[in-house]
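Below: one structure in structure tokens.
One chain of protein is taken out of this complex; the other chains stay put.
Letters A, B, C, D and E mark the chains in the order given here, with residues in each chain numbered from 1 onward.
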């Protein structure tokens, strides 16, 4: 079931910080670390844990650009 | 001037598609391509062109996770 | 491959309006119509057309509430 | 005072989970449940409680599509 | 009908640029100009025009901070 979101980056979870309603998840993607904040409920339903292979998914309208 | 957005990925612009109000920009980041949709006005003010080194910037609350 | 986005509403495409960079897609979900703006590139790669069954996907942090 | 957001779905609150800064609210809309994360401050100022009739409001640029 | 979005800034439309699917609207708010991209359909249904008094509405999870 393909999704319209154009950014789908494969990586590995390196850290999960649990909050009451949300969790902060860090994912190593190549040489970068992508950080994501999702609901605690989703993290638990997906059974996310350190070492899991996941995709970080971002809609292209959410991506800004900064010139060096 | 550091920005709170936790995802700031350095890359190089490989394509810009101009629309009337928005533009679709593709940025190579490591082995991935990040796609961004920003206003045409910003693209012109920043003078974005193919080959430019830029950062793709994403707020962590905009990043979803998909389990493999 | 389950996705963390908590809102995934099944429906049928009833209209697609093509722009240069983006498209405006209307999806009937029960008695409601959900409207989505995605890249033209995604619409073409997914081969979206009127009558297609799709899911409208929304991250919960993007949903506001209005009291009646 | 009409709002530009194209998705405004009427429903009834079936659950509120309170966090320190944010709350996770579930709203029954037809046969679906829409989940929203808003600030605790807004939930308290609006006096949201189980059984309240609300609209779930989503900007169309925040809606992705997934093909079945 | 109060909305959970915490940022609702009153201003006056100073410019509208029409695209095929979206429009780019500039709103003077105090000494600042707020720029918004909404669907052309919403702009037409609301009958937006230069000089109109409007509120620019932003969910707090969409606001980043940059330190000077």
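The criterion applied here is as follows: a residue touches a chain if its C-beta (ideal position, glycine included) is under 8 Å from a C-beta of that chain, and two chains touch if they have at least 3 such contacts.
What you are looking at is a predicted structure, and each value in this text was computed from that prediction instead of being measured.
> Sort by label and list the shown chains the missing chain touches.
A, B, D, E
> Give the residue, chosen from A:9, A:27 or A:64, that touches the chain omitted from the document.
A:64
> Since one chain has been left out of the picture, which residues of subunit B touch it in the full complex?
Residues touching the hidden chain, for subunit B, are 1-6, 36-39, 41-43, 45-46, 55, 57, 59-61.
> Which residues does subunit A use to touch the chain missing from this display?
17-20, 22-24, 35, 37, 61-62, 64-68
> Touching the absent chain: which residues on subunit E qualify?
So the residues of subunit E touching the missing chain come out as 5-10, 24-25, 27, 29-32, 34-38, 42, 46-48, 52-68.
Simple rule for what comes next: only the chains that are shown with their structure count from here on.
> For the two copies subunit B and subunit E, what rotation in degrees overlays their C-alpha atoms? Round to the nearest 5.
120
> In angstrom, rounded to a whole number, how far apart do the mean CA points of subunit B and subunit C lie?
Chain centroid spacing, subunit B to subunit C, equals 22 Å.
> How many angstrom lie between the centres of subunit D and subunit E, each centre taken as the mean Cα position?
About 21 Å, centre to centre.
> Would you please write down the residue numbers of subunit B that are in contact with two or more other chains?
As it turns out, subunit B has residues touching two or more other chains at 5, 19-20, 22, 24, 35, 37, 59, 61-62, 64-68.
> Can you list every touching chain pair?
Listed in label order, the chain pairs in contact are A-B, A-C, A-D, B-C, B-E, C-D, C-E, D-E.
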